[in-house]
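Omission of a single protein chain aside, the complex is shown with its protein chains in their original locations.
The block that comes next holds chain A.
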Amino acid sequence: MESVTEPLLLAVVVLTALAFDFTNGFHDTGNAMATSIATRALKPKQAVLLSASLNLVGAFLSLTVAATIAKGIVDAGIITLDVVLAGLVGGIVWNLVTWLFGIPSSSSHALIGGVVGAALAAAGTSGVLWSGLAAKVLIPALVAPLVAIAVGSVGTRLVMHFTRDVPEEQNDRMFRWGQIGSASLVSLAHGTNDAQKSMGIILLALIAADAVPEDSGVPFWVVLSCALAMAFGTYLGGWRVIRTLGKGLVELESRQGMAAETSSAAVILLSSHFGYSLSTTHVATGSILGSGVGKKGAAVRWSVAGRMFMAWLITVPAAALVGAAAYGLDVLVGGTAGSYVVFAVLVAVSFGIWLWSRREPVGHHNVNDEWEPETDNESIVAESVVDHDMELLTVAADGEQQPREEQR
């Protein structure tokens, strides 16, 4: 690994890693909290505050950080700061694009995809360990939802059976507590697991820049800033993703929500225990689907689910494409200036996506609105154009169509 002593370049990489950390929290709030918000066990703002706090605590809970990225997937010898930066850009852009369309997708897969793309651009096909990529990323993306659907549906079926003749308000009252408990566990596990990825990246960058010795532990400011970035992202809440998970797949009640979140927590923790890590996002989505499968007469919107599965399959190639492009741009401009240009482009693209999202804001105020088939992801773009027709706006001025001011 080449030694980089340029402090400004180091700052750019650290900032980008924190930005990824932020999108990670932002994108994954729904995994833990979508069901609690949908069943009104928690108010939307309470839910994201709880999740953010637990992510913050989780980041401090365990500090077994290893400075490895995409271990066993990309040849460790070609991981330079430029590759890391391009990989982060790929991860961030994919996270933002999927958020824009309200699709839950794995943040770690996005990061791996970005790094794979950058590695391909840097070293060609020999830089990527293809069987590792298939075994650790692509196949688990197919397996995780199936496992979670199985566990979630069995749990839901049992719960429904045992409580079939319990008065509904009693069920709701008690299961809401169960729901909050299990969702908290998912948030905590997320904070511990995912904040460490960014800590590992920053540690790697610091070592590469000779800012800390090679056997250094994680400096406290890194732990703190990663924990804060993720908690802040979680608090802002990826409302679009929350809406899809909570309202788009299954109409949830608190018994299903509790079964789904417990299933998620169990599968996530067990899978890492047995060394077969599954993505939190894939597991959480599968569990929610399972809670629809397990309830007799519940409608599961498989078309929405199918679109998610497609997104998961293209996560790695799509993030890789962005990562490779970022690396290419970096090399094209050359030197440290290349990294600055990449960073500037990232900022511009992120801002553009954010602007686009403002055309049809989803926030805590409308996250639980009825799910209409017309607001399926493909039609969001078309609808947002219609929404901005000023005449339509005046006609619908006092109706639901009026885009309210988002208060975050």
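The rule is simple: contacts are C-beta pairs under 8 Å (C-beta built on N, C-alpha and C of every residue); 3 or more make two chains touch, one makes a residue touch a chain; residues count from 1.
By our rule, contacts and distances are computed from a predicted model.
**Q** Match the chain absent from this complex view to the correct UniProt protein name in "Integral membrane protein", "Dihydroorotase", "Cytochrome c oxidase accessory protein FixG" or "Trehalose transport system permease protein SugA".
**A** UniProt protein name of the non-displayed chain: "Integral membrane protein".
**Q** Per the definition of touch given earlier, which of A:15, A:61 or A:207 contacts the omitted chain?
**A** For the chain that is not drawn, the touching residue is A:61.
**Q** Which candidate, A:53, A:272 or A:336, sits in contact with the chain we can't see?
**A** Answering carefully, the residue with contact to the hidden chain is A:272.
**Q** For a quick check of understanding: of A:259, A:293, A:311 or A:324, which residue touches the chain that isn't displayed?
**A** A:259
**Q** Could you tell me which of A:11, A:76 or A:158 touches the chain that is not displayed?
**A** Looking across A:11, A:76 or A:158, the contact with the absent chain belongs to A:158.
**Q** Among A:171, A:198, A:234 or A:315, choose the residue that contacts the chain missing from this document, as touch is defined above.
**A** Of the listed residues, the one touching the omitted chain is A:171.
**Q** Against the chain that's been left off, what residues of chain A make contact? List them.
**A** Residues in contact with the chain left out: 58, 61-64, 131, 134-135, 139, 143, 147, 150-152, 154-156, 158-159, 161-163, 165-167, 170-171, 174-175, 178, 181-182, 185, 188-189, 192-193, 255, 258-259, 262-267, 269-276, 278.
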